[in-house]
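Structure first, then comments.
Every protein chain but one is kept in place in this view of the complex.
Letters A and B mark the chains as written, and numbering starts fresh at 1 in each.
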Amino acid sequence: MMSEKIAVAVDDLTVAYNYKPVLWDIDLSIPEGVLMAIVGPNGAGKSTLIKSILGIIDPIAGSVKIYGKPYSKQRDQVAYVPQKGSVDWDFPTTALDVVMMGTYGALGWIKRPGSKQKKQSLEALEKVGMLAFKNRQISQLSGGQQQRIFLARALVQNAAIYFMDEPFQGVDATTEIAIINILKELRKAGKTVIVVHHDLQTVPEYFDWVTFLNVKHIATGPVKDIFNDDNLTKTYGINYKVAVQQ
Amino acid sequence: MNPMLEIQLIAAVTAAACAVPGVFLVLRKMALISDAISHSILPGIVIGFFITHDLASPWLIILAAFSGIITVVLVEMIQKTGLVKEDTAIGLVFPALFSIGVILIAQNANDVHLDVDAVLLGDLAFAPFDRWMVDGSDWGPKGLWIISIILLISLALLVAFYKELKLSTFDLGLSSALGFSPVLIHYGLMSVASVTTVAAFDAVGAILVVALMIAPAATAYLLTVDLKRMLLLSVLFGIASAIGGYWMARLLDASISGSITTVLGLLFLTVYLLAPNKGLIAVLFRQSRQRIEVSLLTFLLHLNNHDSLEERRVAHLQEHINWHRVRANSVLDLAVKNNMIIIEDEVVSLTDKGLEFTERALDYIMTNKDEKIEDMKDDFFLFRG
Partner (left out) sequence: MELTDFFTNYTLRTITLGTAVLGAICGMLGSFAVLRKQSLLGDAISHAALPGIAIAFLITSAKDSNILLLGALVSGLIGVFWIRGIITKTHLKTDTALGLILSLFFGFGMLLLTYIQKQPNANQAGLDKYLFGQAATLVESDVRLMLIVTGISLIILLLFWKEFKLLLFDKNYALTLGFNTRFIDGLISFLIVLAIVIGLQTVGVVLMSAMLLAPAAAARQWTNSLGVMVGLAAIFGACSGVFGTAISASQPGLSTGPVIVLVAAVFVTVSFIFSPERGILFKQLRLIRNRRELELKKTLYFMYDIVRKHEDVSRPHAIRILNNFQGFTKNTLSQLAEKDWITIQGQNWSMTSTGFETAANLYNKNLPEP
């Protein structure tokens, strides 16, 4: 199922906000073809890790390689689903328009999306079950529907590696199932999927690979091997069971 | 009293009266509300003048101040509809009301002793001519009386509600939990700001009122975070700029209120650049030091994480941590100077002190007590970055 190829290699990564370290000396390698959760308490730097891998935040030390090359040379290999709350959903645009944005990277500067891009976007909308809503203004969508739109936008990028920042945050149960099914499909197609995840209870059910993170990198590996009390305690402290209940 | 002294006195009292509500506006992130109020009281003043025919009438002040409150309410109403974002709501309301005021003045230019210049600049130079006569005896300029009374009222309110104001400014949740109505304090503050703006409008005009409200408070805020000290400092800055501005205006033969604002601007610029902790120079200095010190921490942690000889070679470190040679060298230097590491045969190792420092720092970060790292640095560092 899994090849030995390394999709993402993080080397000695240190990130600071206002000169306060939020990630310290992270070494991490993610093999190709895994469906991986990044877990850790609030403020552990989970989103920051993704953002610095994607070049949104500049690290103060260390390097990131995507299939052996810096991210700037591998953009077409990578798709990103930001946190739903990071954008203004009252923006005057439609669901289809947002999904089309996924094609902009491949288009490059100035070139406009055409019928080919539109077709790809409609397919992606269909895949997430949102085709009927393609002309809906995005503020009129429910939280779960908005999340699906974001997922469709990433699908359009047709990448090898998908980074997702809390895709299950504030979505209904149906959407959660729909999303996880799509993620599993992606893995089946040989893609690598990396998800910032909050809900520890669903980790064994959804994911096959997991990274524990709390400012420092604690452990990475197959869920069945390393998702245990020992690592949970190291990440969340002695009271981690409280965190699981949340 | 001679007119020169009287003008300075009016300017100084106006500045002090503006500084007091200004502090709270700045702290409550409502500085732009003062901008909105100062513009939109104009129609209130003009209409008030039609009714009272006296620019210094208390009725006019109340009427105009009321139009300030209406602005605040209107802005809040538009915000509540969710049709536009909040700052757009402010930006829509005040130009419209100000325009109505300007047009009313232009239409009735002959009846109103207001012209567009007075709207923008006030007429401080003429303030001493409008005197308060009681039974033929001269009690001094009316403007001075009005603004002094307003200053006294707002000082009295400040003293009476100091605790409530402070609490609702810094901890809204707690203050409502304790039963102080935040809404009441909000509108109380807005009323004081409106009344002060109307009274100061006479002296310095619509837009410069904003400067008198915000600039002293902002300048003081760069020097202290203590509320009492901030209030005191902003009143002082206001008064100093008023008097300094007066003399500058005489020197240049230019508008007094323009000069006062310019002095305020220079004062702010100076403090902005030179304030000991929060000034630009101090901030840049501190940031560059923090940058190198965070790099040092990173470097020490890296050593702590990797025991193998290979990972600790100087050349390897440079390549691995992905720093330029210069930065890597300055970090190495700093670490050696502070006895955090020793270098033998191009291999770096942590000293006991370095180890202790690293582990304590990491502990603080993991437990979200980052601020303690700064204190710790004082204990460990012989030389700072």
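Quick note on the criterion: a residue touches a chain if its C-beta (ideal position, glycine included) is under 8 Å from a C-beta of that chain, and two chains touch if they have at least 3 such contacts.
Fair warning: this is a prediction, and the values are worked out from it, not measured in the lab.
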Neighbouring displayed chains - absent chain, whole complex: A, B
Omitted-chain contact residue, chosen from A:Asn42, A:Ser86 or A:Ser115: A:Ser86
Identified contact with the non-displayed chain, of B:Ser67, B:Thr169, B:Ser191 or B:Ser259: B:Ser259
Identified contact with the non-displayed chain, of B:Gln8, B:Ser34, B:Ser194 or B:Thr358: B:Ser34
Which of B:Ala16, B:Ile90, B:Ala199 or B:Leu317 contacts the chain that the document leaves out: B:Ile90
Touch residues of chain B, complete complex, unshown partner: 26, 29-32, 34-35, 78, 81, 83-85, 87-88, 90-92, 95-96, 98-100, 102-103, 106-107, 109, 116, 120-121, 207-208, 210-211, 213-215, 217-218, 221-222, 249, 252-255, 257-262, 264-265, 268, 272, 278-280, 283-284
Hidden partner chain, residues of chain A it touches: 51, 54-56, 72, 75, 78, 80, 82, 86-88, 91-94, 97-98, 101, 104-105, 107, 109-113, 137, 153, 172-174
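The rule we apply is simple: only the chains that are shown with their structure count from here on.
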Chain A and chain B, separation of their C-alpha mean positions in angstrom: 40
Residues on chain B engaged by chain A in the complex (per definition of touch): 82, 287, 290-291, 293-295, 297-299, 301-302, 305, 320-323, 362, 365-366, 368, 370, 373
Residue ranges of chain A in contact with chain B within the complex: 11-12, 14, 16, 19-21, 24-25, 27, 43, 60-63, 90, 214-216
